[in-house]
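Okay, structure first, notes after.
A single protein chain has been removed from this complex, and every other one stays in its place.
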Amino acid sequence: MASSFGKIFTVTTFGESHGKGVGVVIDGCPAGHEISLTIIQSELNRRKPGQSAITTSRAEKDQIECISGMENGVTLGSPICLLVTNSDFKPGDYNDIQDAYRPSHADFTTEAKYGLRSKSGGGRSSARETIGRVAAASVAQQIMTRLIPECSIVAYVDSVKNIEANIDPDAALTRELVDQNIVRCPDREAAKLMEQEILKAKKNGDTVGGCIRCQVQNPPIGIGEPIFDKLEADLAKALMSLPATKGVEFGLGFSSTQLYGSEHNDAFYLEEDRVRTRSNNSGGIQGGISNGESIEIRTAFKPVSTIFKEQETVTSNNESVQLKPKAGRHDPCVLPRAVPMVEAMVTLVVFDHYLRQIVFSSTMNHQ
Amino acid sequence: MASSFGKIFTVTTFGESHGKGVGVVIDGCPAGHEISLTIIQSELNRRKPGQSAITTSRAEKDQIECISGMENGVTLGSPICLLVTNSDFKPGDYNDIQDAYRPSHADFTTEAKYGLRSKSGGGRSSARETIGRVAAASVAQQIMTRLIPECSIVAYVDSVKNIEANIDPDAALTRELVDQNIVRCPDREAAKLMEQEILKAKKNGDTVGGCIRCQVQNPPIGIGEPIFDKLEADLAKALMSLPATKGVEFGLGFSSTQLYGSEHNDAFYLEEDRVRTRSNNSGGIQGGISNGESIEIRTAFKPVSTIFKEQETVTSNNESVQLKPKAGRHDPCVLPRAVPMVEAMVTLVVFDHYLRQIVFSSTMNHQ
Amino acid sequence: MASSFGKIFTVTTFGESHGKGVGVVIDGCPAGHEISLTIIQSELNRRKPGQSAITTSRAEKDQIECISGMENGVTLGSPICLLVTNSDFKPGDYNDIQDAYRPSHADFTTEAKYGLRSKSGGGRSSARETIGRVAAASVAQQIMTRLIPECSIVAYVDSVKNIEANIDPDAALTRELVDQNIVRCPDREAAKLMEQEILKAKKNGDTVGGCIRCQVQNPPIGIGEPIFDKLEADLAKALMSLPATKGVEFGLGFSSTQLYGSEHNDAFYLEEDRVRTRSNNSGGIQGGISNGESIEIRTAFKPVSTIFKEQETVTSNNESVQLKPKAGRHDPCVLPRAVPMVEAMVTLVVFDHYLRQIVFSSTMNHQ
Partner (left out) sequence: MASSFGKIFTVTTFGESHGKGVGVVIDGCPAGHEISLTIIQSELNRRKPGQSAITTSRAEKDQIECISGMENGVTLGSPICLLVTNSDFKPGDYNDIQDAYRPSHADFTTEAKYGLRSKSGGGRSSARETIGRVAAASVAQQIMTRLIPECSIVAYVDSVKNIEANIDPDAALTRELVDQNIVRCPDREAAKLMEQEILKAKKNGDTVGGCIRCQVQNPPIGIGEPIFDKLEADLAKALMSLPATKGVEFGLGFSSTQLYGSEHNDAFYLEEDRVRTRSNNSGGIQGGISNGESIEIRTAFKPVSTIFKEQETVTSNNESVQLKPKAGRHDPCVLPRAVPMVEAMVTLVVFDHYLRQIVFSSTMNHQ
């Protein structure tokens, strides 16, 4: 089930970037919940290309359509199929690169795996595949808003190349706040510098990467599993399944290795009747299970592989060539559009584990 | 299936650290392969406590026994059950901490999830659970040695606290080389400093963390999946499912965000008839699928949570207390013993994806 | 994953009978195979309503469309989404029965499960859902024709009410032969009597059931699993997942209980170098694994629940009522249209187990 994700709220994406369309089937969605296609559409609009000067000018409308699983806007409990028809496909765009393996793209490995190569551009290995993930996560989010309204999931651009945002870790971030600039970085000063860096790269036919932070505010306590399906393990898989990701860390992450245990441990205390921790170095997860503090995740995105500079490469006929792409329509930096993708994957994991935990909490026998 | 891992070569671990024993069931193991219990035992010995001055003195024998799935040392194709009986259990060890949640341990979250708390120490959330993983991975490794002998998986300690090893990335590392010192760091100078740092922490009743690098040398080309089950996504999940891990990165990882795309891209060239890359910034994986270059992974381990210093905490009866553990038997640094655990998880992922790919490569129709 | 089936060739169906459309996503399809939409369409035409006087007159066109997973008619290895848009939907058809639970329908149980009832007819519990299964199985069949051309899967109507067909068990049945009459019973005499029985029931506003036999001719040897995923276990699940099925049996089935072991055992002998059995009472499967003889399955279908006679029932508001449906468009007998559904489910199981076995046969070490 290589194209499916989630044990109870299971999403299966389908579609190539240059076929008829892309979409998702959600199996295991709770019944009786009103779902707004308008809200799904607004999430897709945050993800879609062409939304600003720092994203690709490829201009898909990404109009969502519901094929099944809802009636009069209410979930039936049956599989929900959501479909986006491709519109802005220009086959000529990719003709010149059909035979040469683009460096750090999936061309070579896809051909190694499947014995053939999609004639039409990146095919399945396109960020366009994430439309289905964002749409499915919006369904999950809308139900979570009803079932666990106190929980919010918010991501933002934390760094672009060597420019880092400076955000108060206790700030009450919201998606609205994040969306106030086109970089999706809530530190306005940093956002300006990031925008300049991205435009500079774009002008040079080059690309830049960076990091996205994501925070699950007020998560349910006790979700996650103690062994293989640890909450951070499933989150790591979810995030590393996004295109262009190269690393993920939780709480203090790699920096935690610089501390002594006595510095890193999060002391417990009582806030009225609730058990809280003085610090949150663990990032809200201990032993694979959420402790109720904010879940803190940071994900690294490499610079986009599609650049407009000459590069050495090889063709599928095993000939050495120089690849000289004409300037075209691609993202100089994937970060701003990746923010809703990160939120989507985190939402899918949190909601699925929330549903998984219901079985345990409903059937346990309190001793 | 919270305690199972892998789609074709599926391992299910069981056992509490203070029950009768711990073990694993492997379902989907190829038939007809000779498996040496002695080799499995030697891997368990690399993992087991009490092996040196810088690990816990808790001295389990960790003697492996095969209950099923083999006859005369040959796999039958049926489920392989491997069992290690617990021997060095002293119930008294944990009595004083039964009611207080140990900071940054799984006590509080486990109770939140299951509504009860194992009376006998860390229970399932113990590094002891990884015995089953290491044993299962040794079975996989022994079959891989026959089916893909050119592929090796080697991990080593790359940093302890702020001491970093300096290893030539092109060095031909082997497990034998890594095991030449008790820290399992092939940079001898750094290893000595790391050992001193660990002993210093131990003396202070404190703990330290660090990073482990793992390299898959000469992996099969074309394994991994393009969407959710990307090779790096499944590796990330595998590694983040180990106790005490806080982050994972591939290739240049977080550092890749500092480069331009033109610097980061790995140019393809021909080495005789084989497609190679000039650099390996991608860490051997592109679009979720292996390209044949070394797979490079780095995992962060936090400092161990069990320290022998007074800490603020709360009991399960919601009382604020000071936890004052008596000095006991615990690891001041988990890194040296985590090396075989990292190798084990990487082996399980690589072997499972290798088996998954067999179906594709055997049934594709070359155009 | 309640709407998914198959471990390697995984199909997920979606769609309500009265929504926008129904379809299927196939994940795990081998790459590089030419697939004819015309052949898929011809299978759907065998399944679709309105094809003869003995099926419902509801006249859907059931036009198949490929959304993803193929390019120029060749499979890419990515998920294949096949979609059929609903056309002949008349909402008024079902208004009068919205609140009364139709006896032996899924109205009551669906409401019990999901807490709501689809306003638009049978919703998901409609034979229309099987479109996705038949389409997916046609993809599998077309690839099997290339990979295991000697294997054929043929079903036919074996009985309708008390009329039983008389078919030579060694006859070389084909789908063409079966399709020579509208009942899909290759015994022409019996077929005529069956047709009369069906028309009589239709005239009376009543319905009839019957049995379908299915034969897997020349199956691969050694497919199936010894424990839970026995070939007959997975076939039984597959067939009992079709609407209106009430029983399934293999080989002699229930009649085998009338024999002594010495009568029932299938003696082995050599036919040139191939191991064959003198009789085939086992129906081609021993210990859950195929032995190469024809796999013989018989499935019982109850009479269709939708009748045009007055019936006692209850409404969702817990009122006792008499249900008096106006004569409408429904099948007096599901058997003729169920023949391609049975073939589809058997094909999905055989192909999936064939793919599963490839891993074992490719990696075993012959002793």
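All chains are identified by letter, namely A, B and C, in their written order; residue positions are counted from 1 within each chain.
In this section, a residue touches a chain if its C-beta (ideal position, glycine included) is under 8 Å from a C-beta of that chain, and two chains touch if they have at least 3 such contacts.
Worth saying up front: this structure is predicted, and the values here are computed from it rather than measured.
Student: Wait, the hidden chain, what does it touch out of the ones we have here?
Tutor: Counting the whole assembly, the omitted chain is in touch with A, B, C.
Student: Who touches the missing chain here, C:Cys81, C:Ala191 or C:Ala300?
Tutor: Checking the options C:Cys81, C:Ala191 or C:Ala300, the one contacting the hidden chain is C:Ala300.
Student: In the full complex, which bits of chain C touch the chain not displayed? Write them out.
Tutor: On the chain C side, contact with the omitted chain comes from 1-5, 7, 13, 101, 103-106, 108-110, 112-116, 124-125, 129, 159, 161-162, 201, 204, 206-211, 221-230, 232-241, 243, 245-254, 256-270, 273, 275, 277-278, 281-283, 285-292, 300-307, 309, 311-314, 318, 320, 356-357, 360-361, 364-367.
Student: Touching the absent chain: which residues on chain B qualify?
Tutor: Touching the chain left out of view, chain B contributes residues 1-4, 10, 12-16, 19-23, 25, 27-28, 31-32, 65-69, 71-72, 74, 76-81, 83, 113-116, 118-120, 123-124.
Student: Across the whole complex, list the residues on chain A that are touched by the chain not included here.
Tutor: Residues of chain A in touch with the missing chain: 8, 28, 30-34, 74, 77-78, 143, 146-147, 226, 355, 358-360, 362-367.
The rule we apply is simple: only the chains that are shown with their structure count from here on.
Student: Please tell me whether the contact surfaces of chain B and chain C are same or different in residue numbering, using the over-half criterion.
Tutor: Over half shared, hence same.
Student: Please tell me the distance, in whole Å, between the geometric centres of chain A and chain B computed from their C-alpha atoms.
Tutor: Taking the average C-alpha coordinate of chain A and of chain B, the gap between them is 26 Å.
Student: Counting only Cα atoms for the centres, state how far chain A is from chain C in Å.
Tutor: Whole-Å distance between the two chain centres: 39.
Student: Just curious, how far off is chain C from chain B if you go by their C-alpha centres, in Å?
Tutor: Roughly 46 Å, centre to centre.
Student: Pull out every residue in chain B that's touching 2 or more other chains.
Tutor: In chain B, 226, 360, 364-367 touch at least two other chains.
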